[in-house]
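Shown here: the complex without one of its protein chains, the others still in place.
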Amino acid sequence: MIAKTVGIIGSSDEDPELNDIAEEMGRLIALAGYSVVNGGREGVMEAASRGAAGVNPRPESSRIIGILPGLKKSEGNQYLDYAISTGIGWARNQCVILSSDIVVAVGGGAGTLSEIAYAWAYNKPVLAFEGVQGWSAELAGKKIDTKRTDKIISVSTPKEAIEIINEIFENM
Amino acid sequence: MIAKTVGIIGSSDEDPELNDIAEEMGRLIALAGYSVVNGGREGVMEAASRGAAGVNPRPESSRIIGILPGLKKSEGNQYLDYAISTGIGWARNQCVILSSDIVVAVGGGAGTLSEIAYAWAYNKPVLAFEGVQGWSAELAGKKIDTKRTDKIISVSTPKEAIEIINEIFENM
Amino acid sequence: MIAKTVGIIGSSDEDPELNDIAEEMGRLIALAGYSVVNGGREGVMEAASRGAAGVNPRPESSRIIGILPGLKKSEGNQYLDYAISTGIGWARNQCVILSSDIVVAVGGGAGTLSEIAYAWAYNKPVLAFEGVQGWSAELAGKKIDTKRTDKIISVSTPKEAIEIINEIFENM
Partner (left out) sequence: MIAKTVGIIGSSDEDPELNDIAEEMGRLIALAGYSVVNGGREGVMEAASRGAAGVNPRPESSRIIGILPGLKKSEGNQYLDYAISTGIGWARNQCVILSSDIVVAVGGGAGTLSEIAYAWAYNKPVLAFEGVQGWSAELAGKKIDTKRTDKIISVSTPKEAIEIINEIFENM
């Protein structure tokens, strides 16, 4: 059966507060038995990967998949189970979103903003952390455009986020 | 010599106010001898194309290039001189931005937001119309993240925009 | 640790002879503990997936990853563990190749030919089945161009192929 996936998106910069959230988010996603999809690099992506990788024993259905911009699998962070090398640069942001059933944004700059925009355009449920630096907080609770009737779901803790994620999967 | 290009980005929806701005913007860009790059479809993209196409005589250096998401050149609007069919869906937004020397946003929803994000990430000068519906007004005069020292340049008329565009090209 | 991957490429058409080879190839790759990467669709892709999925117990390091052309994970065949939806059409053939450490071609038409070409261009070791219909047999034992000093490795059985694959991984 094709694994259920949660995309965790955010900056490749190292921000301790955002990394802590991402790591705990990754841990809870793995505990719940979902796989983590991300861009495979540093910062929030690596922290989310580390959180999921640290769950022991990890449910067999929970793996960590990094979808990389470049040509080399070795570009991926050390916590990935699978590295998808796309070779299409930041256009890979489209692939990260399309490969995620649900998307969670943790902070983020321009790259993350493009991913939130893709997630909205491709009709993915989007959760966004409020009360932090970056685009997730700017857009939490808002609509990107009028094409959808729902909003970006504002969350303030990983625990709150995983409960919403569980609920969305139950209703899928 | 490779043509100087201005990307005009905005929604495929038909909004008379935004279309008027885009059409006049296209006209001024063509008069100035630059080529127009856009996503090749309807709404702001078509209006900008129409504006440029209506300049008569058009400078030889000014053509209209639509970079399309799908497989068929016939997907392009009727004012295009050249249709680039990418077959990569909305990942083509990256190609629109990379093929533009300068980017002008007119309103816009999720797709335009992803393009503004790419433009910022790829270090393109970005002009955005204020005082209208959509993402251009939301982001006019702001920064997307802290990676750049400049801001998205807020403009309120096509005339103001073309003067800034001329100045940027002169200093390139 | 990022999983070792073998890409199995071939047609989406259903050819019993090619499917048998692909299924056995998938089985041997899974038994050896490598993960299978493919285009996620029918024919050789599905047969290879089925072969790997049938190994019981499967080594934890061996999963089946389909890299899909379209927008939906549900486009993938039923044996995939992970579905990567790229949304970039057959340009995803580049991603299949870049995400594979070693590539094995089983028959194949135009799509497979593009993948063999990418595999050669991106310096991936390529094994190709001889004595079958399609491009793998045409190119087995040959060079695609003079940029590489090696050749496409001709194989006639999955058992022969897996021994070569093991050897290549040992020397990586």
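Think of it as A, B and C in the order they're written, each chain with its own count starting at 1.
Here, a residue touches a chain if its C-beta (ideal position, glycine included) is under 8 Å from a C-beta of that chain, and two chains touch if they have at least 3 such contacts.
Not measured: the values here are computed from a predicted model.
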For the chain not shown, which residue from B:Ile65, B:Ala128 or B:Ile165 touches it across the whole complex? B:Ile65
Sole contact to the chain not displayed, among C:Leu31, C:Leu71, C:Ile144 or C:Ile168: C:Ile144
Absent-chain interface as seen on chain B, which is shown: 1-3, 5, 35, 60, 63, 65, 67, 71, 73-74, 76, 78, 80-88, 91, 94-95, 98-99, 101, 122
Would you write out the residues of chain A that touch the absent chain, in ascending order? 71, 87-91
Residue by residue, what part of chain C touches the chain that was omitted? 11, 88-91, 93-95, 109-111, 113-114, 116-118, 120-122, 134, 144-147
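We take it that only the chains that are shown with their structure count from here on.
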By number of C-beta pairs in contact, which two chains lead? A-C
If you average the C-alpha positions per chain, which one ends up nearest the average over all of them? A
Per the centroid of Cα atoms for each chain, what is the distance between chain A and chain C, given in Å? 28
On a C-alpha centroid basis, what's the spacing between chain B and chain C, in Å? 41
For chain C, which residues are shared contacts with two or more other chains? 71, 87-88, 91
